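Of the protein chains in this complex, one is absent; all others appear in place.
Then we have chain A:
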Amino acid sequence: MSTLLEVSGVSVTFDGFRAINNLSFSIAEGELRAVIGPNGAGKTTFMDIVTGKTRPDSGRVLFGEKSVDLLRLSEARIARAGVGRKFQRPTVFEDQTVAENLMLALRAHRAPWRVLFWRPKPADHARIAELAAEVGLSDQLPRKAGELSHGQKQWLEIGMLLAQEPRLLLVDEPAAGMTGPEREHTTDLLVSLARSRAVVVVEHDMEFVRRLACKVTVLHEGSVLAEGSLDHVTANPAVIDVYLGRG
C-alpha cells in the first residue's frame, strides 16, 4: 500500500511547553488507524497540525501521491485537498437543518462566486437522502441540527464528512459521551467509512478500539511510544507504565 500521509520530525511548542516532540509516523492509503494515549499526549494537537489549525515549529507533513506539503496550505485548502476532520465535541451548524448541514458539506465548488449560483440538482438531493440513511438520520432531515441528541449530532457530523468525500479522515474521540448502542452504531460507521478511505481515530476507550480491530499508535508526551496491534501495544511495558497502568 502506498503512503497517504507522512508526518516527519514535527515539533510544536506552546509557551515553552513541547506538546509535540519530533513526531513521525505515516498512514497508508485506505488504512484504519487508532491513536491512543493519556490526556495531554498531543493527539488533538496532531490533528490540529495536519488540518492546518496549528503551525508546527519544525517538521514536514506530506499528503497524497504528489506529496503536497500541507504545512504550506490554509485550512480550507487542506480540506479541499482531501483531509476531513471530526472534532472532539460535535460541531454541526445548529441553526440549520440536517439537510442544510449535509448540503454544505457535499462535495462541490467552494469559491464564493460558484457557491452563489449553485443550485441542488435531483442527484444532490438523492445523495443527501442516501447519506442521511447511512448515518441513521433519514427521518430528521428537516429538523434543525441544534435539536438533535448528542449522539445524533455526532452522526450528522460523520455524515457531513462522508458528504465531503475526503481521502483522509481524522476523527477525535467519536464515542465520548455516547451510550452503549450509540457507540456500536458509531464503530460500525467508522469501519464502513474506512472501506473507501483512510481513517485515523483518536479514542480513549479500549473496548471501542478493540472493536475497530486495526493497527494502534500510542502517543505519549508528543511522540510515538509504541505501534502495532492492540494486543501488541498493550503488552508493551512502557505503554502499561504511562497509560494503562494508571487506569
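Methods note: contacts are C-beta pairs under 8 Å (C-beta built on N, C-alpha and C of every residue); 3 or more make two chains touch, one makes a residue touch a chain; residues count from 1.
The rule is short, and it goes like this: contacts and distances are computed from a predicted model.
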- Task: One chain of this complex is missing from the view, so tell me which of "Mycofactocin maturase MftC", "Amino acid/amide ABC transporter membrane protein 2, HAAT family", "Thioredoxin reductase" or "Succinate dehydrogenase iron-sulfur subunit" is its UniProt name.
- Result: "Amino acid/amide ABC transporter membrane protein 2, HAAT family"
- In the full complex, which of A:45, A:140 or A:164 touches the chain missing from this view? A:164
- Note on the structure: Out of A:53, A:150 or A:232, only one touches the absent chain, namely A:53
- Item | Selected from A:60, A:144 or A:210 as touching the chain missing from the view | A:144
- Message: With the missing chain put back, one of A:43, A:85, A:183 or A:220 would touch it. Which one?
- Response: A:85
- Mind listing the chain A residues that contact the chain we can't see here? 51, 53, 74-77, 79-80, 84-85, 87, 91, 93-96, 100, 103-105, 110-113, 115-116, 118-120, 144, 146-147, 160, 164
